[in-house]
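A single protein chain has been omitted from the complex, and every remaining protein chain is retained in its original position.
Here is chain A:
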Amino acid sequence: MRTRTPLSAVTLAALLVLTACGGGGQSSSEKSADATPVKGGNLTFAISVDSGCIDPQQVGNNDALNIGRQLVDSLTVQDLDGKIQPWLAQTWEVSPDAKTFTFHLREGATFSDGTPVDSAAVKANLDGIVALGAKASLGSTYLQGYTGTQTPDAQTAVVTFAQPSAQFLQATSTMSLGLLSVPTTTADPATRCDGSTLVGSGPFTVGSYANGSKTVLKKRTGYDWAPTGAKHQGEAYLDTITYEVVPEASVRTGSLQSKQIDATTGIASQDLPQFDGNGFWTQRRANPGIPYNFFPNESRPIFSDIRVRQAFSKAVDRKTLASILNPGDVAVSSALSASTPLASDDSKDLALDVAGANELLDEAGWVKGADGVRAKDGKKLTVTVTFWQPTTAVLELVQQQERAVGIDLQLKQGTTAETTALQNSGDYDVLFYNLTRSDPDVLRTIFSTETRNVNHRAHSQVDDLLTQQAATTDTAQRAQLVAQASKLLVEEAHSIPLIELSTVIAANEDVHDLQFEGSSRLWFYDAWKQA
């Protein structure tokens, strides 16, 4: 029944390099920004998967989040520098213990059913997300420890947590905690997914949704509460946005080239050069959060030895990886991707060091055999990486680089199903994935022994640092704690970052001002189309 295989095989064979996967850096070839925006117009945007749901509070995949972002406004907005700015909340206060967040809402904003965006709506939404539980796969994580919302008056909402939750402020800027009208918060989750009861206060509303094929969003008339940092005020320019689901990569490329679609983020990196100039433009931004990373399982004998992990990391030539994926991209520089707020630069610890790697492995007692693979007590230094994302090309390169120091890296690409199963059972040597989140707290959710503990390791100093940064509202102090934690993660090779994931917009030149928001997802409010 794995009917997708022949297609994927041909796509991968023909394209060789992975889709939508690149390093950091922000190259731009967008047309002159001085053109005057035109009202009206219908924009067609291709996405590669449809998860069967467009409710931003319920979905976790990038394509669906892109749609949801246009439908809901958030309490705050995160600018591209990572700063949290006003949106539906004009001002806010955070208690020194990072447990109480008081938001003062702007007046006059309404949901598209006419009901006001007030503190009761904030409470209904946060309570609703907690009630959705795991169905709100991102939002429920952001609300861990949520104890409730008080509404002293219609414009004031006081959100409290049982434990410090510094990440919550950034979370309020995400579409995952975007506000829906009060009736929507208690509607059947399935009808929210198909858009029929999905009512937000955003610049667009749901026009129609057809499972697996297309979503049409319509401009909200009378919209007048654009966030700080928007290029204009009032209604959106576009009349409609149509998201077409186009699963085949080569068809997306051809559709853009023949202008059957206006824009997409789903062009394979080796096809991107043909959209630079000659009637098209591209723009790239690294996704904030955890870059594509090796997560060694330290409960395995091989990786319980810090020297082996460090050697594993030192053998990787990250500069080559970046340049091969997306020419012009920079190498990954820390346990956090460079576009993440408070990310530090640990590139010195991530430099290629073959001699150092060999030395460490020699010291650890792994001896090179005739076939170039190291062995100890009759056991080969073979590790298997389990993954499902289309990243085979980059992993094959890493495989060669590891081989050079005598590590035999085996690649095992499985289905999402197989990989998640292995992950949950803990039966793996190395995992490989990324996680998009524009707050450094993402380190805690992945690495802390109190949360996912992806390394299966014992409590150490890193965990204390990660817990402390979650409780610190002073930015400078938090930055220091995050820097210490991420340096430790890299130094002790709990985190072995390889490449940054970039989102790349490719659009035809009639499309203007289609931009990224803080999490490198798209923002269509300012976008307009040449008549």
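Criterion: a residue touches a chain if its C-beta (ideal position, glycine included) is under 8 Å from a C-beta of that chain, and two chains touch if they have at least 3 such contacts; residues count from 1.
Here, contacts and distances are computed from a predicted model.
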item: Options "Cytochrome o ubiquinol oxidase subunit III", "Peptide/nickel transport system permease protein", "Polysulfide reductase, NrfD" or "Lactate utilization protein B": UniProt name of the undisplayed chain; value: "Peptide/nickel transport system permease protein"
item: Option from A:T172, A:S313 or A:T445 whose C-beta touches the chain left out; value: A:T445
item: Which of A:Q260, A:S323, A:S347 or A:Q399 contacts the chain that the document leaves out; value: A:Q260
item: Omitted-chain contact residue, chosen from A:L435, A:A470 or A:A483; value: A:L435
item: Option touching the unshown chain, where A:D79, A:E248 or A:E509 are the choices; value: A:E248
item: Missing-chain contacts mapped onto chain A; value: 1-4, 6-7, 10, 46, 48-53, 59-64, 133-135, 137, 140-141, 144, 188-190, 193-194, 210-214, 244-248, 250-251, 254-255, 257-258, 260-261, 415-418, 420-422, 424, 433-436, 445-446, 451-452
